[in-house]
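What you see is the complex with one protein chain gone and the rest in place.
We call the chains A, B and C, going by the order they appear; numbering starts again at 1 in every chain.
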Amino acid sequence: MSTDVADAAGGEGGAPVRAHEPELVQLLTPEGERVDHPAYAIDLTPAELRSLYRDMALTRRFDGEAVALQRQGELALWVSALGQEAAQIGSARATRRTDYVFPSYREHGVAWCRGVDPLSLMSMYRGVTNGGWDPHATNFHLYTIVIGPVALHATGYAMGVAKDGADMAVMCYFGEGGSSQGDLSEAFNFAAVNNAPVVFFCQNNQWSISTPYEKQSRVPVYQRAAGFGFPGVRVDGNDVLAVMAVTRAALDHARGHNGPVLVEALTYRMGAHATSDDPTRYRLAEETAVWERKDPIARLRTYLERQSLAGADFFAHVDAEADALAARVRDGLRSMPDPGPTEFFDHVYAGQHALVDEERAQFEAYLSTFEETTR
Amino acid sequence: MSTDVADAAGGEGGAPVRAHEPELVQLLTPEGERVDHPAYAIDLTPAELRSLYRDMALTRRFDGEAVALQRQGELALWVSALGQEAAQIGSARATRRTDYVFPSYREHGVAWCRGVDPLSLMSMYRGVTNGGWDPHATNFHLYTIVIGPVALHATGYAMGVAKDGADMAVMCYFGEGGSSQGDLSEAFNFAAVNNAPVVFFCQNNQWSISTPYEKQSRVPVYQRAAGFGFPGVRVDGNDVLAVMAVTRAALDHARGHNGPVLVEALTYRMGAHATSDDPTRYRLAEETAVWERKDPIARLRTYLERQSLAGADFFAHVDAEADALAARVRDGLRSMPDPGPTEFFDHVYAGQHALVDEERAQFEAYLSTFEETTR
Amino acid sequence: MTPPKITALSMVRALNEALRSALDEDPKVLVMGEDVGRLGGVFRVTDGLQKDFGEDRVTDTPLAESGIVGTAIGLALRGYRPIVEIQFDGFTFPAFNQIVTQLAKLHARSEGVLRLPVVIRIPYGGGVGAIEHHSESPEAYFAHTAGLRVVTPSTPEDAFWMLRQAISTDDPVIFFEPKRRYWEKARADLSSPPAALHAARVVRPGRDLTLVAYGPMVGLCVEAAEAAVAEGRDLEVLDLRSLSPIDFDAVQASLERTRRMVVVHEAPVFFGAGAEVAARITERCFYHLEAPVLRVGGYHSPYPASRMEHEYLPTVDRVLDAVDRALSY
Partner (left out) sequence: MTPPKITALSMVRALNEALRSALDEDPKVLVMGEDVGRLGGVFRVTDGLQKDFGEDRVTDTPLAESGIVGTAIGLALRGYRPIVEIQFDGFTFPAFNQIVTQLAKLHARSEGVLRLPVVIRIPYGGGVGAIEHHSESPEAYFAHTAGLRVVTPSTPEDAFWMLRQAISTDDPVIFFEPKRRYWEKARADLSSPPAALHAARVVRPGRDLTLVAYGPMVGLCVEAAEAAVAEGRDLEVLDLRSLSPIDFDAVQASLERTRRMVVVHEAPVFFGAGAEVAARITERCFYHLEAPVLRVGGYHSPYPASRMEHEYLPTVDRVLDAVDRALSY
């Protein structure tokens, strides 16, 4: 066997060799200590730091409330973002209002930062709508359930941005599981070839339902980028400062006409995949416990406290805000009206379509027979 | 912009930067001089070298004959392998009989080395069949027209080989255009994750119909492999010795339970994409002329002559063989019978299927009305 | 590992038993898909199989449906008999190219030389309050595709036997599992198959009209037939079981008895299975028909959010409304 081939394989052994874990970009240790990184600096005011904390705390609160509301039957399903708050808030807060964001289906923290009402997110998981908000209002696209296609939408959108010469970038969120879909690779390639201003942001939360990352890929996700000719970076996804710094740099890179970047935020899904899932079937509590010690919110709180950047009153205030938010969400959800019985006919097409008209008329006639009966 | 991101992008400029062309593995220069490579050695007997020449020459001859026969109406279409003989013969001759080969649709030289009758290849392009040969007989799979899927078949086959513990590898051919299909990336990933004994062999002939490689990808194809965690190598695809050496190493690597390898053979499609294509619409004769000087067959011939490894009688003998082959192909094709009128019902299913039976019966009844008329 | 003979069990359990016995009997049988291993699949159909047969036989794949079906094809070419699980109906489409251009055509392309004994299990249909892409009924796409066999059980017993039969078929089989029936228990005789894989079955005989259904709608049609008794109507219920081929002899025999027919499915009516049944039966039985074959199904709309699905899907009332119309001719 020639050395060329063997070298790149990472070893001579028969079993798949996990590449040496590359260093993560980190600016805040799990112990809450500020560290420097040669390439990524960030300098935030105390107010900015506190507001990062607040966004994470409020996200965690309404997310947890949604889990509870699902148990109470108010939601058909909920997919919790617990543990991924730093990855989501750090990256979302790095975007500009004018940037356009394509989420997957778990980016509740990103949605929050973009100004999407949590109730709108919940309306989808309640079964009231398959959408739930107006993407134009916040430049935050709808959640997409089928994993893969949206990466190409983001790329196409970014190609359009480039054509327009607009000063903005596109963000595209996906999970490490999603990275296996052919559409992701096609998106990487189209983005590279077209030098499209898009940042692919992978939250590697290490689980794709019950499938651990080592069954998903032989190497870290960020390395995918180089194979398509653009940069990839791995960041500590539970470090809100590092995520923000890396994402800012990536978005600047994209806005600066340098093409796409792939950011992999290494984080952990602390909860179940979804409320229908039972993670005790496939992973050990010990693993989750390890990650509890890396909690993104506790980490920032420690830093804020140690550096006296926030006091007890601040945290009490955030807690109160969180309570109010949870109450609003609870009430709003409980009183959320169901859609009308024929609404699914309304937007199949933008224009008129004879078949939809015919079926609607038949269905309305059918429904009206009941009205007559009840009258 | 941080240096991390900028470095990986290969530059700060706005335009997509073509990465520095990496050195090709080469063992025989275009001028026919033997050179050494630190990682890939090959040591062939004069008889072996002559037989490589013979395979290339005969492939070129029946391939050219097919182009002529298409013009005469004997074939519906032909896709010529002209110029790619070294990539095909060098790689095919590196396989063992027991290895299993998945071609795309242009691997006439590979088919030749595996023992598939050129007439079988032509039967497909004539419109007599969508297949044309028994893959089990030569471990050479059928041509596949839809670009992409077959890479996953090769990977699955290789996964089966690994399960069986069989001492063999799987070869998978594709073009640089095909590398853009999501299925290729999925295949790379499945092969890496499963440590499957498959060699992905890309003939980068620089054109995908009219689309030049720089519109297909920002970086050389072989670099794709690293992003999925396995080795990639670029070889001079017009150098039959280098192709053979690199492919042998790759197949050994795969057979040795080290997982997949991606080989990119840099070559050039000297002819039209297919007989229906007119390359003068999209590329300059100058470009083709440059590649004429790198011709794979002339290169080996020069070497054989200069080193006195073959004399005029050898070349005359090969020419005579080629003439005979062309004549056989011509005659065989001209007398190739058409399929019967109901054959398309025969193998829709392996088992019985009521609908096929019903339609066949109806069609036969319909056909029989004509027989009665003519009687 | 002999399965229990006659017992009450859920469809999930019946499918699990079928997979288990197939894995047990033939070392070439493989189970693969997203989360089919330790988790046992999101519906637990593969529960315990990895534990008992090992990771090499029951394999969690990366999240890529084209990759799953594509490698299954490769494994089949190598002599294996892969059973693929697609997690939900709506996630079949990334694999559509592999299924339609390769899986369905390789046997014909090779003029009968290559065999593709691949089973693709797809939990399908709605009525379970799920989010988008988790309630669809894409069977028409596959039935229209020559080279595939398409079947769907409506009971645990059929689920067990039809899956066993599908696994031993040398052709690719798209095996649709009515997820809303997954947890209903019913007595099942696991000692011998009730019918051939492609045979339709009269579930409830009747004289006035035939309700033709398959998968999740069979139970609904039986309910409708029972409700119709009060109105003095005796409805026959025919379970197609197979959509490619369709057992038209059985459909015709039923129609000739009842002379009226309503086809019920969850999939959109337009270009759906009901159209094929109506067209072919009308051709076969033109003079027997007292009324046109009517169709009840989903509307020409993407599957709606779940709080509208009760309106979107066929209900007993909508079926009876169609029965009324058919009987009014």
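By our rule, a contact is a pair of C-beta atoms (placed from the backbone, for glycine too) under 8 Å apart; a residue touches a chain by one contact, two chains touch by 3 or more.
Since the structure is predicted, the reported quantities are computational estimates derived from the model, not experimental observations.
Note that the absent chain touches A, B, C when the full complex is taken as a whole.
Interface note for the absent chain: among C:109, C:164 or C:198, the touching residue is C:109.
Within the complete assembly, B:338 is the residue of B:286, B:338 or B:371 that touches the hidden chain. Chain C meets the missing chain through residues 90, 93-94, 96-97, 100-101, 104-105, 108-109, 132-133, 140-141, 143-144, 146-147, 244, 268, 270-276, 278-280, 282-283, 286, 291-295, 299-302, 329. Residue-level contact of chain B with the missing chain is found at 76-77, 124-130, 145-148, 177-178, 180-183, 208-211, 215-217, 276-277, 281-282, 338-339, 341-345, 348, 353, 355-356, 359-360, 363, 366, 369-370.
Counting over the whole complex, chain A has residues 129-131, 134-136, 141-142, 144, 146, 148-161, 163-164, 182-183, 186-187, 189-190, 193, 344, 346-351, 353-356, 358 touching the chain that is not drawn.
By our rule, only the chains that are shown with their structure count from here on.
Note: the chain lying farthest from chain C is B, by mean C-alpha position.
Distance between chain centres (mean CA atoms), chain B to chain C: 40 Å. Spacing of chain A relative to chain C, judged by their CA centroids, is 35 angstrom. Contact of a single residue of chain C with at least two other chains is seen at positions 61-62, 64, 66-67. For chain B, residues that reach two or more other chains under the stated contact definition are 182-183, 186, 189, 193.
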